[in-house]
Structure formats: structure tokens, C-alpha cells
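The next block holds one structure in the form of C-alpha cells; read it before the comments.
Complex shown without one protein chain; remaining protein chains in place.
Labels A, B and C are assigned to the chains in the order they are written; within every chain, residues are numbered from 1.
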Amino acid sequence: MTRKLLMHVGPTTIDLDVLLAGVKESSGFTSEDFVYASKNVLYSMEEIVKAPPNSQSLIIPGSGTAAMESCVSLLNKDDKVLVISNGVFGNRWTSIFSRYPLKVETLESRPGEVVPLEEIAQKVEKNRYKMITFTHVETSTGVRLNIGDYAKAVRDFVDIIVVDGVSSIGGELVDMSGWGVDVYLTASQKALGAPPGAGLLVISPRALEVINHENLGGYFLNLSNWLPVMKSLKENVGGYFSTLPVHLIFSLSKAMELIRHEGVEKRIKRHELVARAIRGGVEGMGLEIVAKKGLYSNTVTGVLLKKADPVRLLEEIQSENVELAPGVHPALKGKYFRIGHMGWVTPNDAIATIGAIERTLRRLGEDIRIGEGVMAVQEILGA
Amino acid sequence: MTRKLLMHVGPTTIDLDVLLAGVKESSGFTSEDFVYASKNVLYSMEEIVKAPPNSQSLIIPGSGTAAMESCVSLLNKDDKVLVISNGVFGNRWTSIFSRYPLKVETLESRPGEVVPLEEIAQKVEKNRYKMITFTHVETSTGVRLNIGDYAKAVRDFVDIIVVDGVSSIGGELVDMSGWGVDVYLTASQKALGAPPGAGLLVISPRALEVINHENLGGYFLNLSNWLPVMKSLKENVGGYFSTLPVHLIFSLSKAMELIRHEGVEKRIKRHELVARAIRGGVEGMGLEIVAKKGLYSNTVTGVLLKKADPVRLLEEIQSENVELAPGVHPALKGKYFRIGHMGWVTPNDAIATIGAIERTLRRLGEDIRIGEGVMAVQEILGA
Amino acid sequence: MTRKLLMHVGPTTIDLDVLLAGVKESSGFTSEDFVYASKNVLYSMEEIVKAPPNSQSLIIPGSGTAAMESCVSLLNKDDKVLVISNGVFGNRWTSIFSRYPLKVETLESRPGEVVPLEEIAQKVEKNRYKMITFTHVETSTGVRLNIGDYAKAVRDFVDIIVVDGVSSIGGELVDMSGWGVDVYLTASQKALGAPPGAGLLVISPRALEVINHENLGGYFLNLSNWLPVMKSLKENVGGYFSTLPVHLIFSLSKAMELIRHEGVEKRIKRHELVARAIRGGVEGMGLEIVAKKGLYSNTVTGVLLKKADPVRLLEEIQSENVELAPGVHPALKGKYFRIGHMGWVTPNDAIATIGAIERTLRRLGEDIRIGEGVMAVQEILGA
Partner (left out) sequence: MTRKLLMHVGPTTIDLDVLLAGVKESSGFTSEDFVYASKNVLYSMEEIVKAPPNSQSLIIPGSGTAAMESCVSLLNKDDKVLVISNGVFGNRWTSIFSRYPLKVETLESRPGEVVPLEEIAQKVEKNRYKMITFTHVETSTGVRLNIGDYAKAVRDFVDIIVVDGVSSIGGELVDMSGWGVDVYLTASQKALGAPPGAGLLVISPRALEVINHENLGGYFLNLSNWLPVMKSLKENVGGYFSTLPVHLIFSLSKAMELIRHEGVEKRIKRHELVARAIRGGVEGMGLEIVAKKGLYSNTVTGVLLKKADPVRLLEEIQSENVELAPGVHPALKGKYFRIGHMGWVTPNDAIATIGAIERTLRRLGEDIRIGEGVMAVQEILGA
């Protein structure tokens, strides 16, 4: 039997219609239906993140990391870059920038926390940075940063504000225009709910101006190579730089159609409800959440165990037809696991997942209150 | 979003691999892969019901009712037939037989109950019946008959024992050989977990002998027309009487593969566990089950409401991404609904369904104990 | 590799979108999307056959034969029925009617020919028949009857005119209203291009009046049992008599959508072009067609071989990724094979099929002109 709940951080349980939309035997990168699907994805992205007028979105074959690295092509040799890191994926920015001749500085929070706004404010007032990067939801811990406040606070002091929205776009409120963000990026397999295989970026007119072939960056991930194709696709005309993941883009286009049908606001509310239910369940059974209060996200919940080994939990819970995500923050190694709840997740998944965790943890001898997790979920869902 | 739990009485939530197995662009009724799939279905059926040696199974395009009516071709003009009816689908036998020149008698139970064994024993000892029909699980109420005892009690007094296993085969223990049953039939969309579109029968050697073209019955549903094709398919050779539902049979063949992989006994245990969990949930929230104690089935649960209108429940619960089945027994009209739990159903579905019923019924003002249903489910699943 | 051309008489090569439309995990017979799909199929059928106002179409689980037998429920004991048979499927009417207390007479043509109009005219002028049945395209030989002329000729002399449109509807011009036909029926897997599993009927208001529970006929195939459900579905309200093939109906609904998008007239023209190309190819390579000139159909072509064994051809041509249909007319046993060309067939299939037949027959030593078949196809397609 293949029925299973994939409560992972992406790919996660995918809507069947999204998958079936990618079953195309004879569509190529010049086919009319593909060009239309690409156009739909590009326009939808701009709508979902509330992009400023004349923004341009791009689809980069690869993954979220590919989209992150493509931002290097907005920079020049010796540019100063400030990375605000709340965890593993914040640090990934530093790893990327370190491969290029840039001056990178990193402010890093403790796990489950965020870098305080004041610390950053001080920093940017003293130094002019060409680029600052934030992580909206830090996938390694489930911590959400209040991008609105942070972006506004630094807006006057840095040239390009980049936000990694990998675990946020589609599941969290994003207001690129209102918050003054220049680049908002994500990946196909997260809260947009398609299979993995593409990074997606939306770039403000201000940042678009900066893109040119003289900048840093390699070839494949260079935005200056992709920009003409993406502009062309937005006008419903095919183009070619390197082959796009045609079938994935059909799936993404279907996801966008379903997102529009659900409504972005309603979708975020659904994520918010499911996240609250899951946190309620976790605390109901007597466990602690990694993210500090006020920093909870709609999409990822890190859960600290008392005695049980999270690796054993992940193995054991498969017999309950549930798959969870391992913890990856080095500072919490062996102490926690993650529940991904994004994309097409429902309240039904929340109660089923909490139920399965309760039962499995009890079998593993963890000190929890069996039944009180699901009871708490039910109270939140039924409120 | 199309993610939904179909807790209906068939079709019910179907495993994706079963569906995908039916996506065949170029397979026809003479294609090698189709002949092989048919053969697999026929042999698997005999294994699942524990058929006596030299039995023959048949696939009849149509539905469970078609399979029921095909049994008419085992009879001759003026034959005496005894129908044991525990509800709507028991009565269906009477409706079918009444279309033919037969002498039909019907013993009917009250809803939620079964016809007592003694009543039947008395009857068959007095009259020689050519055929007696039982319903293993009465889909209209969820009542299960102890076929083993009933079949053995009448075995010496009737020629052909037919059991409607529509809501049982694949989810309940069936021992055709041990119980001395001559015909066990079902439909593709029930506990076997494939789409609807076919009735399936397994016929004992004794009953096979009776089949001939002089018997009653029309043309399309006449077993004598289908028998040569089915014998041929069991020997991996194609045949034709009327076009079989090729794509459905590919799905059924995949279902059989998954059933074999799970193991029939383990599959029945899974059904039994989920059924207990659902009943626990129903009683936990303070509602009553239609079937009397001791008559519960693994596949269908009828639930009596106190004040709420079941029609409203069925409408409202759709917003929770759950679909339930309406009550259909005329004697309980407007008083109950049904939960189907068969095929690929999991404990996750049980807790999610009970959770959704609790929340919806509370919104509808039903007098239930919110949270205690899911708590009870959790206790049963975690035991 | 699974790429293959299924040039069979049904199922035939199916459009992928039609198949994918049936991949539904959680749609049941009360689900909203299913009710809508059913409604779409019912209305589309009436449009495709140009049904008179207030007609009613029906979906009968099973096959074309099931739809044929359901017409018995329009008859009463001892009614006189005239069967006009041009081959195996014409004779099937006689086999069906013979199972019921009816007075059946059959006029039968030689293979490849049709019963002359005069012969029938004489017959119906002499006797009043309650029902006459015609076969629009006789699948066993590919012969097409001019239903317009035949129906008009008998209209005043018989009560109910039934046409088996199994190999015609969707590929041949049908004008039920203009021709005065009472029942036009087909099956899902033929020129409508969906998987097998359902018979479809459109019934005129005059014939609808006749339907009642006192008529002949069994239970499952009795139109009086299905009529209330089908009327309800046309009004977008679910109903139940026996479980419909839910997933197949989603596929059929998609087929109807594609048919409407293509346009019925354009679709018939495509069938006509492909059929001409295939006949051109057959004659170009020097072989003879079973149907006499003037009796060719758009959907099935029977081909007579000179020396080669058709069974060997069918086996051998599989290595060319083409599957053909065997001959089934007893009078031509061992002498011919059939090419099905209906549903989603294209000119590309025509040339590929003729090419594969040429190459295979040459390998088998048949006396043909290699290359001239495809050349002839090309001339017709490029004209």
C-alpha cells in the first residue's frame, strides 16, 4: 500500500492533480502549452508575493539553493554582503558567497531564535552593504523572521534586500512591495506544493537594473542569461537558454491554478490553522517546540524530545504511514525532529500526524501524555 | 485542492498505484499484458476467498448487482430460492429473482439485526431450496452475518449456497472452502480497493456443473457465456464474449498484487483495527451504532444521530475534506449515516474522520462529547 | 518500451488526457465532481447523435452488449421483433432476443454486404413489428449501413427503431432526429475514445414512454431501473440504482470535452480521411477490402489476405509496435484481419500502420507491392 502522509519539509504530500498535470508525453520547450504554463507560473509568482509593478520573476532549473546562488549575479567583485542567519539555511548564504570574491559578514542567531533587529540596525548604519540576505522561515528550526520589520529597518542602508522565502512563499504572508524587498525566492517543492526541481525568484525593477553580464557569477545560474527567456515567456513567446524542466512547470502551473482557486489569503490561513493545531498537539502531549514563542512559522515545526532518539522515531513512525523530517541543526543534533506542514496540508493531516507521533513515541518509551495531543489538536481545529 | 478522504461504501479512497495501473494507452482485450492481468485477477480471487480446488472465478463487467443477477443462470424455471435479507442489499436478491419465473421466499431481519439461524434452519428443513442467498456484510447497515455458522447449518438442505461478499471480500475473513459456500461474489470497488465497473464471482466445482445454456437468465449476464472466456484467461489465452473493462482489470490486477504483498490476513487485521477505532470514536463521542453488538463489520459502520440531520452532516463535512455515505435503509430514514472503511483505509483515516465528524456535528448542534471520540480512537489504535 | 499503436476495434489507442481524467482517488458516486461529469456525458451524447428534444441518454455499466440487451425492457411478452443483421454483431441481437419470450425474425446478409432495403420493406409492410434493429457499422466486417435511408423506409411500419451505433457514434454522421431513430446506442471504448466499461443509449421521447416495470427484461439491465438515476444526473443531482463506473465516466466526460473542442463534424471528417487513407494503403499494396464498394465505414476496415495467415500477421506485427484485430466472421474464418481506426486516430497512425503491414506481410511472403501502400496513403493524405 502506498498511502502515506509525507510531513516533510519538501517535497511534502502533493496534490494529485498537480502531479498529473506533469504527465505530458509530447510537450517540449517550444510547445504552445508549455509556453503558456510558464507564463502562468511567472505571473502567478508575482501575484503571490505582491511584487511591485515591473518586477520580473524567473524559473531556475535546480532547487532553492540554485536560486540563492543566482543572486550572486547581482553583485560585483569585492562587494560587501551581510548575511543574517538564523540557522543552517541562513549559513548556506555564507557558504555560497564564500565561493566568490566578495566581502561577506554573517550575523548568526542561536537555534530557535533570530538575530535581534538592533544588532543588524547597528551594523548597517555603520557599513554600506551592497546586499543583505534574510531567511523568512529557517527550515532547519522552523523559526520565522518578521521580514516586514527587518526589511523596513535596513531599507535605507543597503542596496539589495534578498529574502529566502523557500519555506514561506505559499504558506506565509509575503508583501514584497509593501516591505521593500528586492528579491524574494523559493523552490517548487515547498509551500507551492509541486515536485522539486526548480528555484523561483521575483526581482524588483531596482534589482533588475543591476543585472548584466559583467557581474559576478558563473554561466548556468547567471540571471543575465535567464532574463531574456523569462521576459519572453511572460509575453507568451518561447525562448531558450538551457532546457527548462518542462513537466515540472506544468505541475507548477497547475499548483498556481489551485492556489488562485483557493485564494492566497485563505491558503495562508489554512497553513496557519494547521500549524497551530500541530503545535497544540506537540505541547498537548508534553513536548517542547524548537522555535521560541512568537517565532513560530506556518510551515515547519521543530520538536525537542526528552529521552527518545529522533532517528528511531522517524524509522518507527513509518509503520504508521507517516514520514517526518530529521533535525539538521548541528547545535541540536540528536535532540529534535521536524514536522513539515505545507502545500496541500489539511487539518486531517494534523490530527493524524499528532496521533501517529503520540502512539510511536509511547512505544519508544518517551515521557508523553497519550491522547492529550490529539485532544489539543481537536480543540484548536474545532474552535 | 483535491485532497480528500472518501469514507464511502465504495468506491472509497483508492491507492494511487492501483489507479495508475489502469492508465494504458494501447492495451486492448487481445493484448498480452491484459491477458496476463486478467489471469492474475482470476487466480487471486480464488486465493483470497480460499476457494475449493477446481473452482472458477469470473469477472463480469458491470457491478456487484450484475454479479448477483448472473447467479440466475444457475437456476431453472420454477426453482425454489430462499433469500436471507438483513437489509436493502439482501432485499435486492428478491428484486432480482422476481424478474424471473422462480419461486422466491424471503426472510428479512429488522435493521441492524440479522435473521436468526434457527428461523432459517426450520425453513430449510421443511423445504428443499435450489438456492439460498446470504449477505456477508449488509452495506445498508454495516451488519455482518456469521457466514461460517449459517452456511454449515444449511449445507445439507440446499443445493447452492450463494454469498454476497460485496462489502466483505478483501476486508473480512472468507473461507469459501471451509464453510462450504458455492458462490462468493463481490465488486471491484469495495474492500479490494479498485474503481467500480466489475462484479467478481468465485464458483465452486459443484455449482460450475450446473451452468448451461438451458438455464434461466438473459444473455449478457449469463455465466454460460462468460465461462469459456474466463477459463481461457486462466490459461493465459485471450478470449471474447463481450468487451471486458480492460483498464479496470489492470487496476484490479495491481490491487491483487498489493493485497498479496500486504498479506490477506494482515489486510483483514488492518480493516478490523480501523473498524474498531472508528466504532470507538463514534461511541466515545456519545453516538450509537446501527449494528447490534456482535454484528459489527470491518468495512461499514452505520451511525445513529440524536438530533442532527444526517443530510446536513454529509454536506457540512465536505468542508473538512471528508466525504461520508448517506443512510439508505428505509426503516431508519433521516436517522443515520454510514462510514465506509475499506480497501486502503488506514488508522490515520480513522482518527481524521472521527475528528472531522466531531467538529462538524458540534457545529450542527448535535449532543456529543467533543474530543472524546478522537481520544477513544487513540486509545484503541495505541493499545 | 510501451509505445504502441493499438489499431483495434475498441479499446483503441486512447488519448492520454482521457485516461488521466479517470485518475481520481477520492471521488465516489455521490461526489459533486462525479455528478457533474455524468451530466456532461449525458448531455454530450444527445448532442453527438442529434437527439430529438426531450430525449434521455443513459449510461449502463457493462459494455455495448449490455446496452443492446437493455432494449429488451422496451418490449412485452410475445412482441414481434425484426433483426437486420449484416454480420456477427447483427446476429447478437438475435441471440439476445432469443433469451426472452419474444417472436424474433432475422434477415441476414452475406459477409461484406448488407441486407437489401427492398427485402426489409417487403417484410415490414406485411407484418407489424414492435421493434426493428439495425447495425450502423458491423464491427465484424467494417460494413456501414445507410441508416438514414433504412430508418426512413421502415419508420411508418414499426414502433421502435433501434440502431446499434457501437462502431459508429463519434466517427460517423449520426442524425437520430432527422432519421427518426428511437434508440441509438454505443459503448465507451469505440469512436468516443474512452476505456471500455459502459454502454450508452439515447432514447427518444416516444420510446421513453414505453418504459415501465411491467415490461420484459431482468433487473440490472432494465432501463426502468436506470431511468430515474439518469434523469436525476441530468439535473446535476446524484442518484443510485447500482454503482456506476465512476472513474470511467470521468474519462468519458473528458472525451466529450475533447470531442466538443474538436467539433463533431471535424471529428467525423478526420475519421473519414484516415479511413480513406487506410483503404488506399490496403489497395495500394494489392489487397482486397472485405466491405463491398459503397459500404465502407470510417471506423473499421476488414482486409482479405491472399496467402498469408492472418493469425501470423497479428503475431508478427507486434514487433513493429502495432496491434491489429483478428477477423471474427465465421464465413471468412482464416481469410482476413481487421484494422480499427477510431477515436483518437490520426493520419500519422494511418501511414505508420500501412507501413508496418507492408513490411510484415512481405516478411510472411504475402504477394504485395511493397512501398506502394504507403505511397497511396501519402497521395490521399496530401491531396
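As a working rule, a residue touches a chain if its C-beta (ideal position, glycine included) is under 8 Å from a C-beta of that chain, and two chains touch if they have at least 3 such contacts.
Values in this document were obtained by computation on a predicted structure and should not be read as measured data.
Student: If I'm reading the header right, one chain is hidden. Which shown chains does it touch across the whole complex?
Tutor: The chain that is not shown touches these displayed chains: A, B, C.
Student: Given that one chain is not shown, which residue among A:Asp159, A:Glu262, A:Glu283 or A:Glu323 touches it?
Tutor: A:Glu323
Student: Among A:Pro116, A:Gly178, A:Pro205 or A:Gly218, exactly one should touch the missing chain; which is it?
Tutor: Only one listed residue reaches the unshown chain, and that is A:Gly218.
Student: Which of A:Leu58, A:Val72 or A:Leu332 touches the chain that is not shown?
Tutor: A:Val72
Student: Applying the definition given at the start, please give the residues of chain C touching the unseen chain.
Tutor: Residues of chain C in contact with the hidden chain: 1-3, 5, 13, 15-17, 258, 262, 320-322, 344, 346-349, 351-353, 355-356, 358-359, 362, 370-371, 374-375, 377-379, 381-382.
Student: What residues on chain A make contact with the chain left out of this view?
Tutor: 2-6, 8, 10-14, 16, 19-20, 22-31, 61-66, 68-69, 72, 95-96, 99-100, 187, 189, 195-198, 217-222, 240, 242-248, 314, 323, 325-326, 328
Student: For chain B, which residues touch the unseen chain?
Tutor: 16, 20, 23, 25
Criterion: only the chains that are shown with their structure count from here on.
Student: Touching both chain A and chain B, which chains are there?
Tutor: Both-contact set = C.
Student: When the mean CA coordinate of each chain is compared with the mean CA coordinate of the whole protein, which chain is closest?
Tutor: If one averages C-alpha positions chain by chain, the most central is B.
Student: When the centre of a chain is set as the mean of its C-alpha atoms, what distance in Å lies between chain A and chain B?
Tutor: 45
Student: Can you give the whole-Å distance between the Cα centres of chain B and chain C?
Tutor: The mean C-alpha positions of chain B and chain C differ by 33 Å.
Student: Could you list the positions in chain C whose residues touch two or more of the other chains?
Tutor: Each of 16, 20, 23, 25 in chain C touches at least two other chains.
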